[in-house]
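Left out: one protein chain. Kept in place: all the others.
A, B and C are the chain letters, set down in written order, and residue numbers restart from 1 in every chain.
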Amino acid sequence: MPFTTQRKVRFQHCDPAGIVFYPRYFEMINSVVEDWFEEVVGHDFNRLHVTSGTGVPTASIETQFHAPSRLGDWLEFRLTPLATGRTSLKLQVTACCGDQRRLTSVSTLVFVDLASGSPLPWPDPMRRHFAMDCQQGLHDA
Amino acid sequence: MPFTTQRKVRFQHCDPAGIVFYPRYFEMINSVVEDWFEEVVGHDFNRLHVTSGTGVPTASIETQFHAPSRLGDWLEFRLTPLATGRTSLKLQVTACCGDQRRLTSVSTLVFVDLASGSPLPWPDPMRRHFAMDCQQGLHDA
Amino acid sequence: MPFTTQRKVRFQHCDPAGIVFYPRYFEMINSVVEDWFEEVVGHDFNRLHVTSGTGVPTASIETQFHAPSRLGDWLEFRLTPLATGRTSLKLQVTACCGDQRRLTSVSTLVFVDLASGSPLPWPDPMRRHFAMDCQQGLHDA
Partner (left out) sequence: MPFTTQRKVRFQHCDPAGIVFYPRYFEMINSVVEDWFEEVVGHDFNRLHVTSGTGVPTASIETQFHAPSRLGDWLEFRLTPLATGRTSLKLQVTACCGDQRRLTSVSTLVFVDLASGSPLPWPDPMRRHFAMDCQQGLHDA
């Protein structure tokens, strides 16, 4: 089952055209990845970054914005892992308002040592959650 | 000649890992597009949005982050128009710090009527600047 | 009873020092005021701004930051109306993490016509909610 979570379009997200300013979507997408790491992968970002001295920077991200979102809209975000590499992870994040798809994003994260910036192999306990999820992602697709 | 402009990596752009939080790059990219519209295309965003009731929402954007940027880095942004459609415009934006490429982004903007959200054909005075620039972009490539 | 709501300290709120970058607190405070207008006053920000062509800009705000907040902290925000003027409203917003007070903020909002920027008297249905809340605020204090 993909991971889903809700976000409300707030005043702080909207531009003078009255719609979400697209850089704010990336803050929302990052917060969805953050929730998924905490709730599904079992590593919250505080433990990941502060305690463990590791990080998950985004190496690339491709996003289509299908329709604008407006102040007060409730967006359902859905995260599906697509593929796991030795040190990387490919994720799809989508957002819908009711039946309308608002965005589709595919990103690649890399697990790194913060001090050196070098990629690290995913620890097995984390990888296990990606793998299960990827399999489910395929079944769901 | 591509359009270039400088941005400094500030405290507000950096995350607990001490590097630029990637959604902040999209604020910078948007500000570069804003400067290009004002200085090259000859339509500032105030005139475009407020006076004319039009907008240039981003329909899609693909970005690779090649290397992290740190507090105090000076980034040189370079904007090159790649292709003009009847109502759309494809742009490449890159950022370098010295000799090191930090990001490469390709986005598609659409010219729209803000009230209806419908795409509008680019006015000729704007299109002329895109065309010249696209040609130059090809010569430079 | 003051209005309370929770906010989680996310990656996007934190600076290279690993603590909340104070401008992000103001985004949180604004979102708390937004929720209070929707849930208590009965006017959501979309209706207020887009449908009615009015706004509630902040005229002044004083904030003390008592202790830093860190990635992953859950903050309980509490909003108490302090005083109502003909066109203005004085609010206190506090945030605590467990027993520890993190910030205390007092702001003055003004109800304005967006087109002219001129202050407007609060409509009675809105004012009634402020008054009730102010009274409760006094009883609670």
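The rule is simple: a contact is a pair of C-beta atoms (placed from the backbone, for glycine too) under 8 Å apart; a residue touches a chain by one contact, two chains touch by 3 or more.
Because the structure is predicted, anything quoted here is derived from the model rather than measured.
*Asks:* Which of C:Val40, C:Ala59, C:Leu82 or C:Leu120 touches the chain that is not shown?
*Replies:* Candidates C:Val40, C:Ala59, C:Leu82 or C:Leu120; residue touching the omitted chain: C:Ala59.
*Asks:* In the whole complex, what residues of chain A lie against the chain that is missing from view?
*Replies:* Interface with the chain not displayed, on the chain A side: 11-12, 14-16, 18, 21, 23, 71.
*Asks:* Considering the entire assembly, which residues of chain C contact the chain that has been omitted?
*Replies:* 16-19, 21-24, 26-27, 30, 49-50, 55, 57-65, 68, 114, 117
*Asks:* Touching residues of chain B against the unshown chain: what are they?
*Replies:* 10-12, 18, 27, 30-31, 34, 44-46, 49-50, 70-72
Just so it is clear, only the chains that are shown with their structure count from here on.
*Asks:* Are the two sides of the chain A and chain B contact the same residues or different ones, given that same means over half of the numbers occur on both copies?
*Replies:* Chain A and chain B contact each other through largely matching residue numbers.
*Asks:* For chain A and chain C, what's the span in angstrom between their mean Cα positions?
*Replies:* Going by mean C-alpha positions, chain A sits 29 Å from chain C.
*Asks:* How many angstrom between the C-alpha centroids of chain C and chain B?
*Replies:* Taking the average C-alpha coordinate of chain B and of chain C, the gap between them is 34 Å.
*Asks:* Could you please state the distance in Å, as a whole number, between where the Cα atoms of chain A are centred and where those of chain B are centred?
*Replies:* 24
*Asks:* Spell out, as numbers or ranges, the residues of chain B touching 2 or more other chains.
*Replies:* Residues 16, 18, 21, 23.
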